[in-house]
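Input: one structure, supplied below.
Left out: one protein chain. Kept in place: all the others.
Chain IDs A and B follow the sequence of writing; residue 1 opens each chain.
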Amino acid sequence: MGIRLAELVETLGGQLIGDGALEVTGIAPLADAGSSHLTFLSNPKFRGQAATTGAAALILSAADHAHIGEAYAGARIITQNPYAYFARVSQRFARMAARPPVAGIHSSACVDATARVAGSACIGPHVVIEAGAVIGEHCQIDAGSFIGRDATVGEGTHFHPRVSFLEHCHIGKNGIIHSGAVIGADGFGFANEGGVYIKIPQVGGVRIGDEVEIGANTTIDRGALADTLIDDGVKLDNQIQIGHNCHIGAHTAMAGCVGVAGSAKIGKYCTFGGAAMVLGHLTIVDKVHISSGSLVSRSILEPGQYTGFYPLAKNADWEKSAVIVRNLPAMREKIRALEKIQTPLKSEK
Amino acid sequence: MGIRLAELVETLGGQLIGDGALEVTGIAPLADAGSSHLTFLSNPKFRGQAATTGAAALILSAADHAHIGEAYAGARIITQNPYAYFARVSQRFARMAARPPVAGIHSSACVDATARVAGSACIGPHVVIEAGAVIGEHCQIDAGSFIGRDATVGEGTHFHPRVSFLEHCHIGKNGIIHSGAVIGADGFGFANEGGVYIKIPQVGGVRIGDEVEIGANTTIDRGALADTLIDDGVKLDNQIQIGHNCHIGAHTAMAGCVGVAGSAKIGKYCTFGGAAMVLGHLTIVDKVHISSGSLVSRSILEPGQYTGFYPLAKNADWEKSAVIVRNLPAMREKIRALEKIQTPLKSEK
Partner (left out) sequence: MGIRLAELVETLGGQLIGDGALEVTGIAPLADAGSSHLTFLSNPKFRGQAATTGAAALILSAADHAHIGEAYAGARIITQNPYAYFARVSQRFARMAARPPVAGIHSSACVDATARVAGSACIGPHVVIEAGAVIGEHCQIDAGSFIGRDATVGEGTHFHPRVSFLEHCHIGKNGIIHSGAVIGADGFGFANEGGVYIKIPQVGGVRIGDEVEIGANTTIDRGALADTLIDDGVKLDNQIQIGHNCHIGAHTAMAGCVGVAGSAKIGKYCTFGGAAMVLGHLTIVDKVHISSGSLVSRSILEPGQYTGFYPLAKNADWEKSAVIVRNLPAMREKIRALEKIQTPLKSEK
């Protein structure tokens, strides 16, 4: 049960050098690939490994193709972006291996009579779908997930087990939400009166675009009045927290444990390393990259890479440096004092 | 379906200037409010906007009222804390819009015969309530939530879908627990013997006061021997972790992703910015405010605002500064050396 190389090139593009009738049964890294595998070279530093791989066929760039020359004897698919090509081939193999979900509503699911569930959707055990919700064609809603009143789930979107997708939230096409994620919990909004907090009802929703992936146990709060917005192609890893009224621009990606406080506006094509944090009401423009463990405390109006974490050291060394960090103002005073003495000395010279 | 201004002032207080028979249908920000809306001015810098708002009525302070004068033509409600007033009016509108939950136990819920569920409580689909648990009047326990053995839930408390509220945990009146929260998982307690961990059973519970709100996917561990304590009016945002045996004082608020290690004692009226961290066995007194992204590694015995995060910079600038941070002890030595040379120079003069 393989795929012929010719078929791959027909559907995914690329230039084939070699026998189109050759069938490959899977894709594997350079080092592990066997004679029935396709493999790929996406980083020139592995050219040596590519030359000696046992794979039946190799996906690579034109530059690497020229460089490797005759050293590798198998078939080749030449493409501009071998890693993206690898991803697409992997998707092909994954689809072939997947058991197609069986359309229909499991007998233990509770679906309100006024909800509209497409005939091709697959609703798992113990799912709850409340009044007015709409589930599109080919959706897969796995066991124990909850879909609130008037929520809508676009065509082809997949909720893994135990997702909470609360009232008036919307997600577009071909989305993936992983297990334990909570979309549409109340934003953290209170007025303070004499030290006591008074809850401000959160009546906005969450509006998520197409092709969005949301990781396990990630939380995205509903807006206070307007919607929290997650645009097309956004990819969020696990345990991310997005506060109310945020707007995350298209094709921005965030690694695990990132936190974004309320009303932050984040541009397109940004990336956030793990555990990066963004304070509320900030603006971050397009193509900003925040390093892991860094806290964004002011708006960023210029694209680029930004960082702010304390460098790791042996504990004893850190203790010495941390004491001085605390006392930096005193150190600056000492330098200023030295400079004052110095200046007359210099002018004397 | 609006509210007359006179009715608002009767129930919520404030001084009405204008027509009490005027009916408003909702509350909106200054900029968005239309002629059937109430709006509010809580920050003097928006006085200009308030003067030109299209709202039917404006909530504001006496000072702002005097300042705006005739510029604004609509009705006014004068109150000391317009933001708190706004919150209360919002609650009124939210209650009017809400569908009242229908009392009763969903047929798919599993409620132990020895659990006591008040007649006015609303128990959703696939909820599990174990032996000896007590659910108070007007509670709402949403789909898929779990309430363990001998747990008690006070009157008017609302669990959103998929909450875990484990055995021997207690929450008071009018609480809100958001989706995915886990109350009463085991604290992280082990004895180490030759590198191997031996579990210490966690036999305390979690005891939560009245009017407490707990965010989505937040976790609060049960105590090792005694209870973990969350006092009245505490507000916890999403993805917060509270370790075993902590005590969080009344009306303390924590933003998303905060972590508090075991046995920390935190006072009343404190605030914690997002992703702040507190080490175990510390004491923090009342009215301490910890900035976002800051780690509390020692007890704080004086009220005030405390901060400790590395300032964000362009990555290249951070790299330069971080190298020096590592080498601060060497820099201090250089300054000391300069000072030693300086001292004779100074005395020569």
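Please note the rule applied: contacts are C-beta pairs under 8 Å (C-beta built on N, C-alpha and C of every residue); 3 or more make two chains touch, one makes a residue touch a chain.
Quick caveat: nothing in here was measured; it's all calculated off a predicted structure.
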Among B:A50, B:V182, B:V212 or B:I230, residue touching the chain not depicted: B:V182
Residue in contact with the excluded chain [from A:H65, A:H138, A:R162 or A:R222]: A:R162
Which of A:H67, A:R88, A:R116 or A:R149 contacts the chain that the document leaves out: A:R88
Residue among A:G136, A:G172, A:G262 or A:G293 touching the omitted chain: A:G293
Residues in chain A touching the chain absent from view: 28-29, 81, 83-84, 86-88, 90-91, 93-94, 97, 106, 108, 124-126, 142-144, 160-162, 176, 178-180, 213, 215-217, 233, 235, 237-239, 251, 253, 255-257, 268-269, 273-275, 292-293, 309-315, 318-319, 322-323, 325-329, 331-332, 335, 338-339, 342, 345-346
Positions on chain B where the hidden chain makes contact: 108, 110, 126, 128, 144, 146, 148, 162, 164, 166, 180, 182, 185-186, 188, 190-193, 195-201, 203, 217, 219, 221, 225, 239, 241, 243, 257, 259, 261, 275, 277, 279, 290-291, 294-298, 304-311, 313, 317, 320-321, 324-325, 331, 334-335, 338, 341, 345
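Here is the rule we go by: only the chains that are shown with their structure count from here on.
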Gap in Å, rounded to a whole number, between the CA centres of chain B and chain A: 27
